[in-house]
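The other protein chains are all here in position, but one chain of the complex has been omitted.
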Amino acid sequence: MNEKPEKLIDKKGLRLDGRKPDELRPVKIEVGILSNADGSAYIEQGKNKILAAAFGPKEMHPKHLSLPDRMVLRCRYHMAPFSVQERKSPAPSRREVELSKVIREALEPSVFVEYYPRTGVDIFIEVLQADGGTRCASITAASLALADAGIPMRDLVVGCAAGKVDDTVVLDLFDTEDKVGSADVPVALMPNLNAVTLLQMDGILTPEEFEKAVNLAMEGCKTIYTLQKEALKTKYMDVKQEEEVEE
Amino acid sequence: MPTFFEKKQVVTPGEVLAEGDYLAGENTYAEDNKIYASRIGLANCDNKKVNVVALRAFYFPKVGDMVIGTVLEVGFNGWTVDIKAPYTALLRASDVLSRAFKPQNDELSQVLNMGDLIVAKIASYDRAHDPQLTVGEPGLGKITRGQIMKVTPTKIPRVIGRKGSMISVIKQETGCQIILGLNGVILVTGKNPEDEELAMMAIQRIEEESHTSGLTDRITQFLKEEKAKREENKNE
Partner (left out) sequence: MSSVITRVRLKQIEQLIEKGKRLDERGVGDYREIKIEQGLIERAEGSARVLLGKTEVLVGVKVETGEPFPDMPNNGVLTVNAELVPLASPSFEPGPPDENSIELARIVDRGIRESKAINTEKLVIEAGKKVFVVFVDIYVLNHDGNLIDASALAAVAALLNTKMPNYEIEDGEVRIKQGYTPLPMKNHPITVTLGKINGKLIVDPWLEEEQVMDSRISIAFNDEGNICAVQKGGAGCFIPQQILEALKIAQEKAAELRKRMDW
């Protein structure tokens, strides 16, 4: 077993992975990487490696789960057995069930569900490697998968967490900080509409610290949003640039 | 009263396209006096109407559209057809059979069976019901020859080209008959498989480069070059 680190922020104000309190981990995003899915995206955030795919809209089976006036979203958040330090059983855990629900509720406000009655969209999220903040990164990828599937949306949804380690409110906790720190606040946002679609907290925070953490997380969301948009546009710019180079 | 995009700029869902006295066109929505994109695509403005030509979209049934579909199931009084849309379509037996339909006597699978391809038109569709198809017009019905390919439905206009310029080039250079289903399914029928494949390659290129300019010329060039290559290979 690893020893729990005593201090999470050193004298220079840097965290265990060398980041400043308001610094994000490096993020890499790719869209449309699965040929069988209607839409897909892959995200790496720090050591997190997460794949998201969307299938639909299509008629739902079983039919009684569909709604007569709108599209239904189904979401499955799942961690691969090898994604964490100690092998995790492939069977869905209670945590995965809860996260599947909150992730679905984070994505739903962005989709124009009323356009496609009696249909469903299935969203699958597979966490290939986990290092804290997976639900937020999953939302970022899943939202891109929906856009890649051509599903009309109000905005992309982007996720980012903030929390408290030692006595400081910090951005984008990695796993050790999440486990040893004193609070974790995952947030998901539709940046253009400034609407929060996921908000959870566990730990202990004063109301002021909570407000600070939420604001910090929202800032993190906005930064990742620019990367999200870029990843989406890059897919279509590549061909254009190739052409220009040839000419 | 400004628009916030440049001509042929790629926009993503949620991006603000315009503010003020504008109308929300295709793949956009209006809220709080602003027009936002709802799909990824190329934004343009046409007489105060802001549109986005989607780069990624699926087909949504519209009455009158010609579509190409695959028979999924033979039912009691008709067939269920996959038209690559969120909804499966129905083709009633009464639409296909010219005489009165007797369920005990008529064996529907003899007329159209699972896996058959058809060219049809959408006869009716509303929010509460699946689209109904008809094959009761000339040019519609079961497909017996040719190859099928699928493109994003939004690219079909590009495959047609301005006043049919693009599709004419392909037809001419390959000698193929090409039927474009508005649901993105395309039927290519040629004198031999090589000609069909050539046409399909050209269409695939159009899909990949649809948002660039000078495409018609490049496709014409591509087809001529490919044909020349094939001539060479034949002569060797």
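By written order: A and B. Residues from 1 in each chain.
Operating definition for what follows: contacts are C-beta pairs under 8 Å (C-beta built on N, C-alpha and C of every residue); 3 or more make two chains touch, one makes a residue touch a chain.
Given the structure is predicted, the values throughout are model-derived calculations rather than measurements.
Enquirer: According to the contact rule at the top, which chains on display are touched by the left-out chain?
Expert: Even though it is not drawn, that chain still touches A.
Enquirer: Where the complex has a chain not shown, which of A:54, A:125, A:156 or A:205 is the residue touching it?
Expert: A:205
Enquirer: Using the document's definition of touch, tell me which of A:48, A:83, A:100 or A:176 contacts the absent chain.
Expert: If we include the chain that is not displayed, A:100 is the one touching it.
Enquirer: Kindly note down the residues of chain A that lie in touch with the hidden chain.
Expert: The list for chain A reads 1, 94-95, 97-98, 100-102, 104-105, 108-109, 185, 190, 193-207, 210-211, 214-215, 218.
Here is the rule we use: only the chains that are shown with their structure count from here on.
Enquirer: Provide the residue numbers of chain A that touch chain B in the complex, in ascending order.
Expert: 38-39, 56-59, 68-69, 110, 112, 116-119, 147-150, 152-156, 190-193, 229, 232-233, 236-237, 239-240, 243
Enquirer: Which stretch or stretches of chain B touch chain A in the complex?
Expert: Residues of chain B touching chain A: 10, 12-16, 27, 29, 31, 36, 38-40, 54-58, 86-88, 127-128, 152, 208-209, 211-212.
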